[in-house]
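What follows is a single structure, and I will ask about it in a moment.
Removed from the display is one protein chain of the complex; every other protein chain stays in position.
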Amino acid sequence: MTETTKITMLEAINRALHDAMEADPKVLALGEEVADPEEGGVMGVTKGLSTKFGAERVVSTPISEQAIIGSAIGAAIGGYRPVAEIMLMNFVAVAMDMLTNHAAKLRFMSGGQTAVPMVVRTMTGSGFSTGGQHSDYLEAWFAHTPGMKVVAPSNPTDAYGLLRAAIEDDDPVLFIENIQLYFMPADFTAEKIPLGKARIAREGSDLTIITHSLMVNHAMAVADQMAKDGTEAEVIDLRTISPWDRETVLASVKKTGRALIVHEAVKEFGIGAEIASVINEELFGQLKAPVKRVGGAFCAVPYCKPLESAFAPSADSIGKAALELVA
Amino acid sequence: MTETTKITMLEAINRALHDAMEADPKVLALGEEVADPEEGGVMGVTKGLSTKFGAERVVSTPISEQAIIGSAIGAAIGGYRPVAEIMLMNFVAVAMDMLTNHAAKLRFMSGGQTAVPMVVRTMTGSGFSTGGQHSDYLEAWFAHTPGMKVVAPSNPTDAYGLLRAAIEDDDPVLFIENIQLYFMPADFTAEKIPLGKARIAREGSDLTIITHSLMVNHAMAVADQMAKDGTEAEVIDLRTISPWDRETVLASVKKTGRALIVHEAVKEFGIGAEIASVINEELFGQLKAPVKRVGGAFCAVPYCKPLESAFAPSADSIGKAALELVA
Amino acid sequence: MSNYPTPDKATLLEIYRKAATIKLNDERIIKEMKSGRLVTPYYSGRGQEIIPSALAMSLNDDDYLCTIYRGTHDMVAKGFPLDTMWAELAGRVTGSCKGKGGPMHLTHPESGCMVTTGIVGSSMPIAVGLGWAAKLDGKGQVAVATFGDGASNIGAFHESMNMAALFDLPVIFLCQNNLYAEHTSMQKSTKIDRYSKRADAYGMVGVTVNGNDPDEMYGAAKVAIDRARAGEGPTMIEAMTFRFNGHLIGDMCDYMKHGELAEAKQEDPVPALRQRLIDEGIASEDELAGMESGIKEVIEAAVAAAYDADYPDAIELKRDVFAQEIA
Partner (left out) sequence: MSNYPTPDKATLLEIYRKAATIKLNDERIIKEMKSGRLVTPYYSGRGQEIIPSALAMSLNDDDYLCTIYRGTHDMVAKGFPLDTMWAELAGRVTGSCKGKGGPMHLTHPESGCMVTTGIVGSSMPIAVGLGWAAKLDGKGQVAVATFGDGASNIGAFHESMNMAALFDLPVIFLCQNNLYAEHTSMQKSTKIDRYSKRADAYGMVGVTVNGNDPDEMYGAAKVAIDRARAGEGPTMIEAMTFRFNGHLIGDMCDYMKHGELAEAKQEDPVPALRQRLIDEGIASEDELAGMESGIKEVIEAAVAAAYDADYPDAIELKRDVFAQEIA
């Protein structure tokens, strides 16, 4: 089923959930406020699900993140495919034991006897002055956790396709949604997209910008700007952060000889470090310039607008790094 | 006060705690079993403290990791210097919110009005067949958390000196103790050691091995072995993982032209990635070989001895990587 | 509850002064937000004013408060200066947190406002630690943790209540039960009808009072605080109330029972107390009008000064991460 039209990522995710629950009666949804009497999620992402699929399959829970993730794990082991929502990414910290010591490890520790086919949807991102405890990107914690897959779409089509694939995946997937992206309409095609495959968002020959989520937009803007001066940046949208698509990234950097990795998460010890390390190791001697990284500043996300803007990578800071790279 | 004698790391840490509590009445200790009626910690690290300093300052708690860390944070804000114990590193997952959303951020979010001068001691390490939930090194999570310092000593002298400094530090410090190291006696000097400074454990000119904690021992063994064939490895014991000592590491690699980073934590997205990225960026074009990393396998720590041994870096696997580097 | 101490006339007037300040300040913030000049994630405490105002009658400046995102009412009652509060809301460098914290992290240690958290439940473990510090200091201070009905279902609640009871810590657990957690009603969060029942589960004293009634709230708070100061341990107070502005400004409250909000507003506790002061001859209409215009002047001065001040400079991203500015 392929069709094209413009919708927002919020709508795309809502639709993916509807389609997944329709396609498979084993798919469940749970989390704070996710059912319709509670308005289908703070942002309305899960709107309509409980009305359509019933209160047994779509459950608004108390504020109990450990029990939310625990319930999802148990239901998954019991044969279901729960989609749990952790309202904001910082709150995964409350459920960290369930996610990392249990969801990610039960398959391995049981020698493959049990599996945890669940999705944890969560949203995040700076830009709304929500400060230090409501804005973090924490994908690095989970990329460093074997057994857990990590996905972060940058547009409605990917959000739909990756979420459908994540729900069908037989392993736990952390699915990161950017709040700014929720509201940006874009062309849309409703097709499943395999996990683990990056997307070349733009082809180019002079440098490769590797990124994900909201930062793809900034990278595209930078690439467009650079093109005006005759520099062609290739932009790779990772889509899946773990396991990440080494082949696509390495092939691109091999071609361009220059790599810039961008994420909103704090730069230090962020996922860019792993990608940079692999590029450096695999393409040693073939690079025209050192691999660069642009990430969030080394601090909590600050509240006031000027500091919040200075914290996160922007088209400006990315552009500056890109120019240095090709200089 | 300087003296030399052979003691174990367990004794050194116990002594650091005694000395710190003696030196400053604001130093407290809390955690499961830490007081003497409960035998001074599962390993006896806190033995004698409650007898000497009283049950008000040394508190055995219920099994409540969130409240343990919360209590430490509150006491720290209230003017004390608590040393909280999280029995094993995997259990930090249970207190992750308190550690990352609160301890690490309160200074910044309050604009410097409050501070959280606390130490969280925890122990870990594979080698005892304790399996997937009792063996992990998770330092990367915290190195990626601005506001939190991360320390991991490799020997009794460093353990003593770094713990004293950590307790006197005005910021939260995660202090990682390796269980195998607890029982290895070594020369001992009782002196404070500043955080953030690496130690050159062995000088060498042909390659630099950068590591911490138990892996320092393996690295030293490899260096000794290589020396027999005329290759001189410099071994850097990071001691502090965040903030790490870039100057010492970069100066060494600049000299040797080759770097190998070793940690027991899962290699992918581990702290080695950050260090490798910075080396590659700062010493681009000056390296004789690609920076290599050796780390734990990409899986949960397995139970049975053969798999557990295959999981963790060993003198063998480190030696092999080192040889490839100088080949 | 009949044996509760009751507030005398001067105390009632003081409660009103605080409640009126909270109400007027809240209305001013919302006005500013509606005008578009102030963009901030503000959680209004409108409707809950009496609770912290009556509580504050038995507190000193050096008593500790840990509150939550919905906490400006608690803070104003505790003595948080309006000028630095407004400057913080406006994100200015003159704000209490230099513009880094914002409404969810407002902090002002001089008035005892030690921690404001955006993570549900997390005020409690930290208050336990402040209670421990208070107990060690031996000066009769108490620590207050405020939180909501929804927060009563998260793990941190359980660990904190148990630990504070076990150690007889001077902590007041103040549950402001406004019947809703975001869009989720109390009935959808738990099977029990009174959260104060849970105090029994820890051997703690627990009471439910009408938080909107200054007599009951004052009495319950005074008894609890006196007990805590006397070393007799913690108390849980469940103060029944309602939030008049929904979860966040703009909330249409469609998830509520029809008429529920309107009915609650009928019982607006601030005008009710005002009328009572007049009826009981405690203050005349003129005196109260005078008081209120005095409050408004203070607020207007705070608002004006806030906007006049500068935003923090980008260098602030490097400050307050650690005690030492980072390089």
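Letters are used for the chains, namely A, B and C, taken in the order the chains are written, and counting of residues starts over at 1 for each.
Just so it is clear, contacts are C-beta pairs under 8 Å (C-beta built on N, C-alpha and C of every residue); 3 or more make two chains touch, one makes a residue touch a chain.
Since we're looking at a predicted model, the values are computed, not measured.
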Left-out chain, listing which of the shown chains it touches: A, B, C
Residue, one of C:F157, C:Y218 or C:F242, that touches the chain absent here: C:F157
Listed residues C:I192, C:A262 or C:A301, member touching the removed chain: C:I192
Of A:A16, A:A72 or A:V235, the residue in touch with the unshown chain: A:A72
Selected residue (touches chain absent from view) among B:S71, B:N90 or B:T240: B:N90
Residues belonging to subunit C that touch the chain removed from view: 153-159, 162, 165-166, 188-192, 197-198, 200-204
Residues of subunit A in contact with the chain not shown: 28, 56-57, 59, 61-62, 64-67, 69-80, 82, 97-98, 101-102, 106-115, 146-147, 149, 169-171, 243
Positions on subunit B contacted by the hidden chain, ascending: 32-33, 37-39, 42, 60, 62-66, 90-91, 93-94, 128-134, 297-300, 302-307, 310-311
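As a working rule, only the chains that are shown with their structure count from here on.
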From subunit B, the most remote chain by mean C-alpha position: C
Between subunit C and subunit A, distance of the C-alpha-averaged centres to the nearest whole Å: 36
Between subunit A and subunit B, centroid-to-centroid distance (C-alpha), Å: 30
Subunit C: positions in contact with at least two other chains: 95, 97, 99-101, 105, 117, 119, 155-156, 320-321, 326
Subunit A: positions in contact with at least two other chains: 90-91, 93-94, 131-133, 298-300, 302-303
